[in-house]
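One protein chain is absent from this view; the other protein chains keep their places.
So, chain A:
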């Protein structure tokens, strides 16, 4: 850009009118719109179906979003640097299969299965990091490739079959089964609260602190905002981009472990639905409290949004096959909020 051009932008910036009533309303809608809609939805469902507004049902909603929420937290971190982890769902699926195989086929302990699951997550992250950081493949297509790789790998490992206790391997029954300790991760409770909800809550706080209160989070956001400025400010961009995928892979692995524990078996394609729902949760999160960027709090709200809507619709006897459409409508609405009502959008288009 020439100096003259730059000056133009500066001058326009100074002359832009601020505080117009319409802009203020848009800004309010932008910051609180989604939260208001969520609260309104809660109230409406509770009025229409008294069973909705109970503590027990709240726990059911939370449990139903725990796996999606954990995947979404990872996807959120991958998005902070401007990346995008499309392999998260495949990673969940692969971890489900690996943990099931470890316990059922190889008769290993629950702890070993957990380690194997986490290592699988790191493996996915490693491939993503290699492709995007070293081979410089664009994030979207690189993680799309990884998605296929690990979906396929999970199928190869199990010869395309589900893994459950008592299955036959080479004519003989498989030796192991899900350990009780492992199953507790999916079905257990701490007090009244399901274990997956506790894990989700802990990870949500951890990711929130990572992104908002540590220098690593600041560096991730800096790279997403302006990678060259971050590099010149001394941030080692490649390492942080790899770190983002590692966090994403680990989150997906944790989600996979939780899902495997809840299912009690390794279902082929168990992880498939989680990609789109978690991406939707993270994207809806952009529109929460005017963040306009991937953020932990927004992602939690986004996941709850999806969970509440599905739970409420089920209670209202809405057909299950309408759920995908409603999720789509929700996502589109949030995207419009994010991209259209953003204060200072004109500013951005000037750049």
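By our rule, a residue touches a chain if its C-beta (ideal position, glycine included) is under 8 Å from a C-beta of that chain, and two chains touch if they have at least 3 such contacts; residues count from 1.
We adopt the following convention: contacts and distances are computed from a predicted model.
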item: Chain not displayed: protein name in its UniProt record ("Phospholipid/cholesterol/gamma-HCH transport system permease protein", "Acetyl-CoA carboxylase biotin carboxyl carrier protein subunit", "Sugar ABC transporter ATP-binding protein" or "Transcription-repair-coupling factor"); value: "Sugar ABC transporter ATP-binding protein"
item: Per the touch definition above, residue among A:25, A:141, A:205 or A:229 touching the missing chain; value: A:229
item: Interface with the unshown chain - residue positions in chain A; value: 1-15, 209, 213-215, 218-219, 221-222, 225-226, 228-236, 292-293, 344, 347-348, 351
